[in-house]
Structures are given as structure tokens and as C-alpha cells.
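Note that one protein chain of the assembly has been removed; the remaining protein chains are unaltered in position.
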């Protein structure tokens, strides 16, 4: 059976369903970005010194007003994308044409859905990334706070999970914080890659009209336009892969933190305790308080890694120019961003509520944990280290239990338990937060100017 | 903020949202399986010779009747899973308790959500796999039909995409068919692995009650129970990975078929033509008729591969026993099955409508395509092959154009263009179809007996 | 700079180095398979009733004799593949031509490196797979033995790693054994897929000569030939992916076993002890005895999964016919087989030496481990299970410690601690071992007949 499609006439219904896929649902998340990108496009069209003009100033204002109306309708849950729309772009064009008549049929001049979806995704990702970077730094700062509160709480340092050398809760928590700090650098690298505007590329080959791509880039708060129009279209998928790679790094940091907490909150250790309302239960075992959140963070790390693999797999071996395969990079990007952000947020809640148990931590120390320190002490006295090592190894049973607190107090070099550099770490994290705040403000201000209303509030403006 | 949860009391709302994830939507797809599994469980409980009985016969009948009612409500779109339910299991228990009072609170005796979800997923996968196997064999048979219709249509055989030796449309189409036939063997391997019943494992450690696990396996149409109860729970994820690996193989076959059709339907070749109503258009280029379906099949191959990678990633390094990570293997399985099935179906439609263009196929033959045949002819006359090869290589310009039809007619050995063995291939595919039909009938008959209604129609029965 | 290549004349040296890659080293592992495949090919050529014959009987014997000589030279480390050979096929052709003159130039009649490498890889994989299947079953039998020896040793059953219900060492060990048993079914599925002979496909389009593909299949001990010659070439990569998918399943089983042993051999548990000579040490901590083997098994599971992903990635979107991309599926296959086999072997050694500590196991039981059993006991007495669950939950502090041994003795249904079905499991594993033995014998007998020497010993024969 075939179905009437606004764009291409008769189309087989099964084919339509297969090609549209989950887009009607997914694309709703892109509605705001699509309206914003369209507002910039028509503003630019209206600015061109052509005769006849492609769009007049008052026409531009009517279109932007209608777009704000669609945005508000979207927030009120009143916009749906139908299968015959295929995607958000045709839905918005349909809504505009319904409101504005022939004027609505002009907005697609000099662009294609190829550059349109590219700009939508970059706007969406830009908005998501500054929020994510802010929340990653907030989680890291909670870890620094935890480290500061437990800076001199001894904790057995392990390698291969076996007891190794004296360590501390402060060392453990601030290691996780520094890990996340480094992740923000990669997220910022992805942010910068994403911060270039593809609009005006049309189908990847430009248009025979004197459009102003620098203007649209500026209107949308991008750092600059992508230069080459073919690259503007082809970079779709590549940017997604870069963003997802940075998300994977963040999820790996969370996954290690989760794994440590799962293990060290087992009753056999009891180092950490997760409050009951952050745990879930069992349908058959009445006593259970399970760290489901942590297990899901761990598992979702694998899911996000697979989203990255999906995008790379889709891109691998694709020929140049737009190919429909690129549609399949959209869901992984949106899911990856959503999952990572939710995981960071839930871990922040959990770290904020985490309790350490000093008694249990101290109980974990056995004499052999001090073996390496003993060998190093012998080396400090002049014995070649390898001989000292062999000597201690041969006399393990003679190792006396030492004081864990003294042991960690003696490690005073940079980054060791007694010299964690928490203030500096905090300072760096504040810088990251500042970056995220500025990025958010700059973007929202640009959108606000473009739409003539406060953004993201959507208040004010002549139409409201 | 915390929220009252039926199972575990107060729970932090953000934690609940994070742990529940997409389950309320995903689990709706498991509603039928959950009701069926529960029907088997209560039937078994009622069969136990205990005093007092865990469940009496008439009680069992009331529960099964209520389950049929839930099934019908589900088909009518009247069942929803709430976040406080967390999953389909608690939703069904809630609905049963609402209908049956205290009796509803008995059904969970001697099982856990761990074995319950395991049996649900296996029932779901069993139902999906026999349908998929049937459809893969149907697609392969369309390819055999296409091969038969074009058995002696020459087509340049390529290696490295460069023209190589004379080939034929028949050879090309039946190669794809044999590929899919082999895929069905792997799908059947996954089917067999899945065809063992985990029910009765409870949380993976069994129960101190004399339950009859062979009976539930039989009631549900499984070949046998999983033996070890810990393995019954731990095999979750492993079975998913095995099924997805077989799906990946199928998608790889489709991806090659798609790639060939994309390339050879470019106007520069024109070997194949896809009817217009199976193509889609462009928003800017009025002339476009794009093979989007084929591109999406290609891209979704990468997506299904990533679903497999996700499950393997989740499983890697997990300790024994149930871990919540396993929840994250559910979406990849369901998505992988759905995507693969839809891709097979849409390709069947497309292959059914595909046209070949004999003139364009013949136009592709240039003299050098016959070079290897010429060298082999010299070898047949007695020249050592490597010398014949060098001779032809040195005199490529002398190669006369030969008749492509004669060239392929001369390749008469097994599997070559003039001896494709299509009847035998068709026979094997019929056998596969027979397997799928028997599997479907057996399963539906078992479910029908268990529920006392026709399945999947849900008609008949004392309650209807 | 260019370099003289035997096949294609001048070739740029950098290009040659890039295209050859690691093949000179990798292909050495295929030397035996290449000689065996070539022996079957020339035997078939000599059997054809052509005039003039492509090869006469005595010529065939001389070629086979020379091949046996090359095999022996290879075992003595005297065969090397040069970059200008590019691969094992041209190296063997070069060696044959050096020994046999013009006769050597005849062996490549009616075949291509495309079908040649395909048959080499299938022979290699066949030989590797029956050995692997045998060793997986041997490891599983050691686990059954361990389970039998510790059938009634209580061990806390965990979910989410938290103590859950009473379990046993026997339950734990035999769960792993059943997991591996299921893996062997998938390995056998891959074995069957691989057990079809691609020889005679040449470049994927057959040859205009009446070759006998059934004969070569039989001579090489294959179940049957691949039918379609294009499929014979195109199935390369697909077969590799299927084999690797089965290897991944096996590695996942090992990875869980490894994870459990890593955790439960920490001193805080002490359930299991790995003998010192199976551990390794630290360069700075004299006391360390680390379970490196287990960690590497866990990590190598991820590596094998990546080998699978690599092959699927290479195959995705490839057009039909031979493409050089397929070369990149060789290393993942060879590495995957080697790694999995080595991991199975080392785990067998480790399981054989593993000690359990009954006292430590018992020390792990705390009263709440018996909560579910208590609720089930109340249910058996007539209280609706959900009420019993809530009752126990409200009175967790009243739970008395129970006897773990009695607790597991009460779980008597199929697959529970008191009914593990070890004899049946052992029986199935013997059947698997029998399959592997028969496969090995059948293959070696076929090769021995073909070469006229004992195989794999290479003793006897007229040439020796």
C-alpha cells in the first residue's frame, strides 16, 4: 500500500515506516533547535540585498513570531510529528505554512534538510554539552569535598584488588575528581569541534545565491561557520563520534567510581555506606538493600560505549556527500548525551549522601600492607632497593603492624596522601564551571536576540 | 524527594527514575510473556502435593483467568506500567492483586523477578526468532526466484569493485540467498540455546520447596529446563549476546545486498532499478529518487552490531549472580530483534519489486573482462597457467570482446553461473521454513493449552 | 621507490609494505593449510578427464611430494615469506617452482588466491576449533569435579554482590560448567558453518573448466562444498565473524569465572586460594601475590570481543565480490582463536589447582542470608507470600542464624544445591569431547590419505 507524502508523492507505506523509524519521537527533541535554526536562516535571507528580495523584513518578523509560537506549542506538548512529515523539518514547514500560507513555502529557500538537521544537532549538542560540563565539574567538586572531609582517613591502597600499600579516602576521592577534571577537557574539545555552523551548505554543494553564512553563524552564537559546504554536511557523524568519545571517557570515570563503591560497600568491607533511600530492594529477599544505581552506571558505560561504536560503524566506509545512513547517528548521540548527563547527576546525588566508616577502614590494615614502606625505609638508610625488597620479602612474618595514619602522613610529595593539592583542584574545577556558565549565557543571549524573547524562558517579545 | 515504592518503601525519586529508565515502555512489550510465564508458574504451584497447598486448583484457574483478562486489556492498550511499579512484573502482580485480592499476593511464591524476567525474555525471543527465521527464508526464496528469472543474464563479475570476470545476475542473487540460508543455521543455534526454561531458579539459588521445574518448562513449550539454578540466572546476557550475534550475521548479509544495489542502481551502471514508490526524495533537489531504504539497512547493520557490542560490554567482567547491569541487556535485545526483522521484511518487499536491465548489464562488458578466461583456455591447451597468465597480461590490447552469454555458459561446475543448484537451495529453504512453522505451532499450542484460550487469538475459553 | 614484484611488476615499495602488512608473519601460521589445500587442488586437477590433461598422475605425485617437503621445512623453521611474495600462496608457488620448474607454474590453474586463502582459513579454523571444543569440555569437567568435591560446602549466594540466600560451592562451580557446555554448542555451530569447502570458486566467478568441487571438498575432509562460487568468496569474513562470536561467548564465561575468583580470593573473603606458583608479584611491594592470570583472562575477553567487532566492522557495507578489506579479517580470527584457546588452557590449570576454604565460606553467613528462606517457610505454612515477605522484612532483627548446611540441603528441586545433576552434566560433556575427537580424527585421516604420510606427524610416505 502506498501513502501520499508531502514531499515525494506516493510512497510505499512499509518503506515509509522503515525509513522514518523512530524519528517522529526522536525529532521532537530537536524541535527547539529546528525553530531556532530556521529563525536564523530567514533572518539572513531577509538581510540579503537582492531584488526582488527573497524575504522582506516584515515577512521575516512574521516567520520568527510564528516560530516562537511553535516553540511555545511544543513546550505545551501540542506539537506532533507525523509519519508523513517524516521529520521535524517538514513538520515545522507544515506548521509554518498552515499559519503563514505562501510565506511558509519560502523559508526553505537556499537550504536543504541536510544542512538543517546538521545545524539542529549542533545546537542541541551545544546546549547539552555546556550543561553536562557544568554538572561534571559539580560532581568532581563533591568528590573534592569528600576528599577534604576524609583527607587523613586511612584506606588500604590496593593493586589487583589485593591489599598493597597505605592509602587514604582523600587520595581515593580526589583521584576520581582529577579523572573527571581531565574528562572536562575532552568534553570541551568536543564542544569546540561542534561550535561551528554548517548552515547554508544546503545539500552539501552550496546554492547559486549570495547567502551570508557568517551571519547565520553569528546569529546562532557559533564561534564561526564550517568553511567548506561539502564538509559541513559530511562532518555529520564525525562530530557525533567525537562527542560520544568524550562521553565514553566520562562514563569510564563513573564506572570505576561505581565499581569501587559496589565492592567497598559490601558488608565484608563496609568502608562506604549508601543511604537506604538511594538503594532498591528484592522481590524475594526481604533484607536486601542493593546498589542498583551503581550497577546501572557501570552498565550504562557499556551502553554509551556502544553508542559511540554505532556511530563509528555507521560512518566507516561511507562515501562522500549526504547518505541516509547518517540518520542512524542521531539516536546514539541523543541517547548518549541523555544517559551520560543522567548518570553524572545521579552520581552527584549519591556522592553527596555517601558515608565513610572510619572503623571499618582501619580494620582493613594488616601488617603486610606496610611491606613496601619498610623496604623503602631500608633503601633510605642506604641498602640498595632491590636488596631491601628481597630482605623484606624473606621476612614478611616479622612485619609489625604500623600506624596507618602515620604511614600516610609520611607521604608528603606532590599528589601523595599528605599533599593532595585539593585547593588547586578546586580552582581548576571552578574555571571549568566558569567556562560552562559563559557558554550557556552566550548561547541563550544569542537565541534571545534572534527570537526577540527571553530564552530559554520564552517570555517577553511582541507576540507573547 | 523520596517516593513510596510498593516493594522497598521510601526511595529517592531521582534514583527511582534512573533505575527504572525506559523500562515502563520497554516492559510493555514483555506483558504477554510475563502473563504466560506467570500462568505456568501458578499451574505448577497448584500441582504440588503439599499440605497446605501453596495454591488450590480453582485458585489457579482464577489466576489464569485474570491473566487472560490482563492480556486482553494489554492488547486493547489499557495496561500501563508506572514508575512505582518499576517493571512489568510488579505491574502484573499489582493488577492481579487488584482483581483477586489476597490470592494475587500468592503468585510470587517460590520465584523471584530474576527468574521471571529471564523466562519472559526467553519466551519473547522464542516467538520473535521463529518469525524471523521464517522471514529470512522467505527473503532468500525471493532471491532464488530472482536468480532463476535471470539465470543467464550476464553481469560483470567484480573484485575490488573493478571488472574481473564474466558473472551473472543469477550467480549474484543466489549467492545472497545462500548467505541468508547459512544465517538461518546460526539463528537456529541461537533459538536452541534460548529454548531452555530458567523458571524456578528464583534469585539464582533455588527455593526450599519441592517445585517442579520440568513441568513449567513443558507447560511453556521449552525443550527442557536450564539445569543449574545459578546458571539459569547468570545465562541472562549470554543468551542475549548469542541471539544478537546471529542477528548481526543476518544484517551483514543484508548490508552487502544493500551496498550492491546502491552501487549498481547508480545511473552510471543502471543494472538494477528500484521502483519509485520504494524510494524517497529530497527537500531541495526536485529530481531525486534515493535508495534510502538500502542506506538505512546498511546503517542499521552497524546499529545491530552495536547492540551486540553493548550486551557483551555489559557482561564483560560481571561477577556471578544477578547484577542490575543485566537490565541493560534488555533494550539491545528487543531493539536488535525488531530492527533485524523490519530490515528483512523491507528487503523482501524491495527484492520482490526489483527490476534488472539486460541492456545495461551487457554494456558493462569490456574485452579485459575475458582475460582470465583466455589464460585458462591457454592452460587447457597445455601452457602452464602462470605462463599463460603472463602471456595474456603482455597482450591485453589484443583481447577481443567475447560473448558474455557464451562465457557464462562455459562455467558448468558446481556453483558456477551455468550450474547454480537453485532447486537444491530452494529445497533447503523449504526445510528452514518448515522448522519455523513447527516451532511457531508448538509454542502457540502450548500457550493455548496453558491459558485455555486460542493463542495468539485469545478467543474461546470459559472466561471470554 | 618501486620494487619488482613477481606478480604485478613494478610496485611502489611503501605501497607494497602497507598492503602486505603483517602477512609475512601471520601467513606462516597458514603454511600447513596452504600446502594441504594445494595438494587437494592438484589431486583434483589430475583426476579430470581432459585432453590434454591439466596435470598427469605422476606430476600430481611430484607436486604432493614437494608439498610434504615444504611442510617439513616449515616445521623446521626453514620457510620464510618475503615481502615480494606478499603472502603464503605466492611463497608456496615460488618454492614449488624452484623445486619442480615448469610443473610448479601449473598448480595455480583454475584457482585464485581468493578461494585459496578462503580454504586455508577454513582448514586452519577447523583444526583449531575441534581442539578448542575439546579443551573447553575439559575445563568444564574440572569444574564439575570441583563441584562434586564441594557439593555440600555452603557459600553465600549473592545478588548485586550483596549477601542474598544460601548457596554452595557446588552450585557455583557447576553453574560455570553448564555455561561452558552451552558455549560448546555455539562453537559447534560455528564449526559446522566453517565445514564447507570454498575451493574451486577461483575469483568468485568460477572457471570455464570442468573442475570437480565435490572431490576437493571430500579430499579435505569437509562436510560438503559451499555451493555458489560467489558466496564461497563472499562468505569470508562472515565465517570469521561467526567463529569469533562463539569465541566471545566462551571468553564471557571465563571472564565471569575470573571475576568471581578475583573477588572471593581477596583476604576479606578468602573463599578460594590460588597456589603461589600461579600468581605473580610486584616490583615494589614484597608481599604481593597477585591473580594476574585472572585479570588477564578478564581483559582478554574484551580483546576477543574487539576482534569480533573488528571483523564485523570490516564487513559492514562492503560490496560483493572479493575486496582487499577481507585481509583484515585474518589477524582477528587467528588472534581470537589463539587467545581463547590459551585462556581456556590456563583456566583449566588454575581450576585444577584451586583450593576452597570451608571455614572462610561458613564465616560469610549472617542471619539475614536466611530471610528469603524464612519468608518461603511462612508461605509454605499458608501465609500469602507477599505478606510473609513484608512480615520478615519488618522483623529482620529477629532472624536467627540458621545452619547453612541444612539450608542448602533443603533445596532439592532440579538444579538447586541438593540436586545439581552433575552426572548428567558430565555425560553431556563426554559427548562433546567425543564430537571433538571424531572431528580431529576425521580431518587428520583425510589429510594423511591426501599427502600419503601420517598426519600430523608427517612420518612415512614414499618421499620421507
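Order of writing sets the labels: A, B and C. Residues in every chain begin at 1.
The rule we apply is simple: a residue touches a chain if its C-beta (ideal position, glycine included) is under 8 Å from a C-beta of that chain, and two chains touch if they have at least 3 such contacts.
It should be emphasised that the depicted structure is a prediction, and the values quoted were computed from it without experimental measurement.
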Out of A:73, A:98, A:185 or A:445, only one touches the absent chain, namely A:185
Which residue from A:24, A:204 or A:291 sits in contact with the chain not drawn here?
A:204
Across C:15, C:50, C:102 or C:445, the one contacting the chain not displayed is C:15
Over the whole complex, note the residues of subunit B touching the chain we left out.
159-165, 262-263, 266-269, 282-292, 295, 309, 312-313, 316-318, 364, 366, 368, 371-372, 375, 389-390, 392-393, 396, 399
Give me the subunit C residues in contact with the hidden chain, please.
2, 5, 7-12, 14-16, 18-19, 21, 86, 89-90, 108, 111-114, 202-203, 276-285, 290, 292-293, 295-296, 298-303, 305-307, 309-310, 313-314, 316, 323-328, 332, 342-343, 345-346, 349-350
Interface residues of subunit A toward the undisplayed chain are 50, 52, 54, 93, 97, 102-103, 105-110, 114, 157-161, 164-167, 171-172, 174-176, 178-179, 182, 185-186, 189, 192-193, 200-214, 225-232, 234-235, 237-238, 241-242, 245-246, 248-249, 252-253, 255-256, 259-260, 263, 298, 301-302, 305, 308-309, 312-313, 315-324, 372-373, 376-377, 379-382, 384-387, 389, 407, 410-417, 420-421, 424-425
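Basically, only the chains that are shown with their structure count from here on.
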Using the touch definition from the top, list the chains contacting both subunit A and subunit B.
C
Only C-alpha atoms count here: how many degrees separate subunit A from subunit C in terms of the superposing rotation, rounded to the nearest 5?
180
Can you compute the centre-to-centre distance for subunit A and subunit C, using the mean CA position of each chain? Integer Å is fine.
38
When the centre of a chain is set as the mean of its C-alpha atoms, what distance in Å lies between subunit B and subunit C?
25
Residues of subunit B touching at least two other chains:
108, 114, 202-203, 298, 301-302, 305, 309, 313, 316, 323-324
